[in-house]
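Only one protein chain is missing; all other protein chains are in place.
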Amino acid sequence: MTALPPPSAKKLGLVIDLDTCVGCQACVTACKGWNDQGYGAPLSDMDAYGSAPCGTFLNRVHSYEVQPEAAAPQIINFPRSCLHCDNAPCVTVCPTGASYKRAEDGIVLVNESACIGCGLCAWACPYGARELDAEAGVMKKCTLCVDRIYNDNLAEEDRVPACVRTCPTGARHFGDLGDPESAVSRLVAERGGYDLMPEMETKPVNKYLPPRKKGAVEASPLAPLLDVQATGFAGWLDRLLEKF
Amino acid sequence: MHPAPSVILFTVLSGMGFGLLALLALGAAQPLGLAALLHWGLGYGLAVGGLLASTFHLGNPQRALRAFTQWRTSWLSREGWASVLTLFMLAPVALAAIMGAGLPSFFGATGAAMALLTVYCTAMIYAQLKTVPRWNHWITPVLFLLFALTGGAILTGRNGFGAIMALLLGAALFYSFRRGDGAFAERGATIGSATGLGALGEVRQFAPPHTGGNYLMNEMIFRVGRKHVRRLRIIAILGASLLPAPILVFVPPLPWVMAVAAVIHLVGAFAARWLFFAEAEHVVGLYYDAH
Partner (left out) sequence: MGYQQPELDTSPKVSDEVRKTTCYMCACRCGINVHLKSGKVSYIEGNRDHPINKGVLCAKGASGIMQVTAPSRLRAPLRRVGPRGSGAFEEISWDEALGLAVRWLAPLRAKAPEKLAFFTGRDQSQSFTSYWAQAFGTPNYAAHGGFCSVNMATAGIYTMGGAFWEFGQPDWDRTKLFVMFGVAEDHDSNPIKIGIGKLKARGARVIGVNPVRSGYNAVADDWYGITPGTDGLLILALIHELLKAGKIDLDYVARWTNAPCLIEEAEGEEKGLMLRDMLGKPLVVDKASGDLVPFDTPGIRPDIAAVRNGCRTVFQHMAERYLAPDYAPEAVAARCGIPAERIRGLAAEIAHAAFDEPVVLDRPWTDFRGERHERMVGRPVTFHAMRGISAHSNGFQTARALHVLQILLGSVETPGGFRFKPPYPKPAFAHPTPHSYFMPGRPLDGPHLGFPHGPEHLALKLDDQTPARIDKGFTWENPLSAHGLMHMVIPNAHAGDPYKIDTLMLYMANMAWNSSMNTAAVMAMLTDKDEDGEYKIPRIIYSDAYASEMVAYADLILPDTTYLERHDCISLLDRPICEADHAADAIRWPVTEPDRDVRGFQSVLVDLAGRLGLPPFVTKDGKPRYRDYADYIVNHERRPGVGPLMGFRGDGTAVGRGAPNPKQIQRYIDNGGFFQAEVPEGAAFFKPWNAAYQNWAVAMGFYDQPQPYIFQLYAEPMRRFQLAAEGYHERQPPDRLRDRIKATMDPLPIWYPPFGDEVGADYPLHALTQRPMAMYHSWGSQNAWLRQIHGLNPLYVPTKVWDEHGFEDGDWARVTSPNGEITVPVALMAALNENTVWTWNAIGKRKGTWALSPDAPEATEGFLLNHLISELLPEKGDGQRWLNSDPITGQAAWFDLRVRIEKVEPQTEAQPAFGPIPSPVPPAKRNRP
């Protein structure tokens, strides 16, 4: 049902490190691959080999360019998927109860067998986390790989979302953001992790770690051993060897 | 937002239908016999037709009955309940009217209230969305209700009332356009704030996540030309409000005149509703630098 459960102590989610993401899209297709054969209907690709291919993806990586006022422009890769909000508007708008937030860990899911595909939840989500599958007619979204993270058929270390398992740079972290002592919570505290669009009052669980400061470091310039032009090569060599 | 024909049809027709039903239930017109059948039939036809149209945009319409379950939180579910209750509650009123029997006015009054509540619920589906600043405002239910009442008034021949509603509707439309144009900016969200990168500098999209299309872009990001908007706004205000109003006041309320007024109003209503969707910008567009 679409009333939100009381806030859970355990809040599973992702922490995405924008200082580390190189934009390789690995998480995008690992997610596609896992969820194409896992939870619910496959993720279809319409016009897959045609002029306007349009598929369902639960995770997409944007690429932004930032022009600071007095520094070199930079590119920032920005993965975007469901943030598993505490105050998930996509859940409360759902007329059928298909969209729900799990009481035990806060994961927001769609019960596809109850979804009529009205699309209202996607409208209610500020983050573009939901995509209506054109083939199945049901709303698809990140499940936080709920069919992996508790899966007894997987090795313990593999019980993480597919995107996290595959991320080559380790820019994606999975854990309990409700536990202030968890690794992800500490990372968020250390690196100043932030919410997307806090003004929407959705209280996202997922956090983003901002890019670190870029640019030159304060390093003292190298001091020449002596003025090579003035003393000549031999003088320089002598001086060098003294050092050695 | 993508102006889907099914949703435009649904909101315009069912709005008009429930407006007509409300006014009929309140006895705004008291046709007899065949005329009653036609009036009530039209009301039911519009309301039910609109509701059916709405199912065309569902991915799995066969499960539509499930939409009645979540009335505690969902305006869409509430709208479903309200519409069905309205149609049920007004059934005896309609039958009585067609049969020429009398029913205590209580039945009509509650039915009418339910009809307007239905329209209100429809409007709240949109007005509740913080993600669409243009909609997320009291003017949205006001507009929807004024459309229902204007349409209902025209179809019931309540010319004076209709003219007033039409003019109010025109004013409301005018206000909604003006206010709506600044709504997104007023909320203050930008690509910089949405990404949280704004503090670093000016943010722009370098490359979209996919060069191929996706549901979000098709559904939430719709561009409409400025010139096109101006023309449609004029059509909307003229059609929905400024043309029907003098007709209602100055032309004798003959059935064909009313039909012409209704058609003109509908043209305006469709234009207005198309704009309602097409002009509405969803905040997700910020991530695509498409605001």
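Order as written gives the chain letters A and B; numbering starts at 1 within each chain.
In the analysis below, a contact is a pair of C-beta atoms (placed from the backbone, for glycine too) under 8 Å apart; a residue touches a chain by one contact, two chains touch by 3 or more.
Everything numeric here is computed off the predicted structure, so don't read it as measured data.
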In the full complex, subunit A touches the hidden chain through residues 1, 3, 5-6, 17, 19-26, 28-30, 32-34, 36-38, 42, 44-51, 53-55, 57, 63, 65, 67, 72-77, 100, 102-103, 109, 111, 114, 135, 146-147, 149-154, 157-158, 162, 165-171, 211-212, 214-217, 219-225, 228-229, 233, 236-237, 239-241, 243-244
Taking the full complex into account, what residues of subunit B touch the chain not shown?
206-207, 209-212
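Keep in mind that, in the parts below, only the chains that are shown with their structure count from here on.
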Rounded to the nearest whole Å, what is the centre-to-centre distance of subunit A and subunit B, using the mean of the C-alpha atoms as each centre?
38
If you look only at subunit A, which of its residues touch subunit B in the complex?
1-3, 18, 28, 52-57, 60-69, 71, 73-76, 78, 80, 89, 91-98, 114-120, 122-128, 131-134, 136-139, 194-197, 199-201, 208, 210-211
Would you tell me which residues of subunit B are touching subunit A in their complex?
1, 57-61, 63-64, 66-70, 72-77, 80, 125, 128-132, 187-189, 191, 193-197, 200-210, 212-216, 218-220, 282-284, 287-288
